[in-house]
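With one protein chain withheld, the remaining protein chains of the complex are depicted in position.
For clarity, chains are labelled A and B in written order, and residue numbers in each chain start from 1.
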Amino acid sequence: MSASIPILKIGANLLATVQIELSDTVSDAFQQDVLTTIEKTGASGLVVDISALDTVDSYVAGMLANTGKMARLMGTETVVVGMRPEVAATLVRMGYMLEGVNTALSLEEGLAHLARTAAKRQGR
Amino acid sequence: MNNAPDYMTILKIDNRELKSRLAFFELTDEDFARLASLRDFANKYTHEITEALYDLILGHPETKPFFPDENTVHHVKGRQNAYFLGLFSGKCDLGYVENRLKVGAVHEDIGMPPKWYLGAYRRYLSLIYDRLIKEPRSPKELSDSFGSIKKLIFFDMSFAIDTYIAANLQTLGRHQAAIRELSTPVIKVYDRVLLLPIVGTVDTQRAQQIMEAVLTRVVQDQAMVIILDIAGVPVVDTKVADHLIKTTAAVRLLGAQTILTGISAMVARTVVQLGVDITMMHTRTRLADGITLALDMVGKRISDKDPLKDAATN
Partner (left out) sequence: MPIHMPSSEPIKIKIDTEDDIVSVRQRVRSLAQESGFDPFAIAAITTSASELSRNVWRHATSGMAEIQVLREGERIGLQLEVSDQGPGIADLQRALAGGYSTVKSLGLGLSGTRRLVDEFHIDTAPGRGTKVTIRKWKRGF
């Protein structure tokens, strides 16, 4: 396994922290790794931490959005956390609003969001 | 002078720039060799020339104040001698340039405007010429010599002026940064709740500054909500609405929410009539309602005190 982006299991959730420069191939491999791991572990939530990224172009933005959609089909809720101010500004200026992607300020907030979603799902 | 800015870096002076400038001022190895051969001349006259130069500077009512006491004058005359001799060193590398940059920096430091040191340079050339023509050399040699001196002095002046301008711009930059900060005063009204009152017209450039200030503060403070109050914005048209929509979208990408307050009846009417859809955003007329909503979002609530149970504070 390429494991260039480590994916950790925290309870019922997965945490993937992106800390390397993303080429298109690495992006694709990451998406593949995430989905395979979801399938293997049956995780109900996924947090993608992009706080180390100072550049998110259309390809990465698309990859994040699609990964969220694919994960949801498998029953997993995704949250992208830690986006930098300059990344958010650039995406929005380009026209990428990433509407379908859940976001949170930090890992803590992200996990809280996943907990709320999981609770709702169980009809509590 | 340990906090002196590094003008070599600020002005991006490297060997390429040096070469380019030497070429434009037509300074060649021949010039430098000629200058080196005049070193004896320089040593002979440096004190005399410096004294005569300072006669002018200390004799003029507007330049005298820059040299208030004997110590300063003595110190400065020493530097002037070193400067003069430097002209005849025969070489011009980055070290030479770095030295010359300091001249302009010093003048900006003491607040002496270019007109005075340009005037001083003029006097300098005159003093050098008067003594040079007395040297036992052929007219052609003397003419070439003065030519080389002139070239190098103008070359030096160009750096002094560069630094003067750069120093001025730095000051201007600090002022502009301060103005920018004052025009986007993001206030923390409660834990994780920010407020930015936007006052005045919002053009594209200002909108960009606002977005950047908002996003930076949201992440810095880890704010869950930011209230943008637009009661002070005179015109809200499609462009302004678009800026607000973009900023809200960007704040959402960070994982936070935006509340727009100060929506007057006129703005509400205009926005809907223009066909701009801001129904997906949290909007209120009164700032107080926006604050209530924001607090609710962070799990807080303002409630009335029970006059019997809650003791008065203070």
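In this text, a residue touches a chain if its C-beta (ideal position, glycine included) is under 8 Å from a C-beta of that chain, and two chains touch if they have at least 3 such contacts.
Model, not experiment: these values are computed from the prediction.
In the complete complex, the hidden chain is touched by one of A:K9, A:K69, A:R93 or A:K120, namely A:R93. Touch with the chain omitted from the figure is made, among B:G78, B:G147 or B:G173, by B:G173. Residues touching the missing chain, restricted to chain A, are 21, 23-25, 54-59, 84-87, 89-90, 93-96 (touch as defined at the top). For chain B, the list of residues touching the undisplayed chain reads 12, 16-17, 165-166, 169, 172-174, 176-177, 212.
Methods note: only the chains that are shown with their structure count from here on.
Of all the residues in chain B, the ones that touch chain A in their complex are 211-212, 215-216, 218-219, 222, 224, 246-247, 249-256.
Those residues of chain A that touch chain B in the complex are listed here as 81, 83-89, 91-93, 97-98, 103-106, 109-110.
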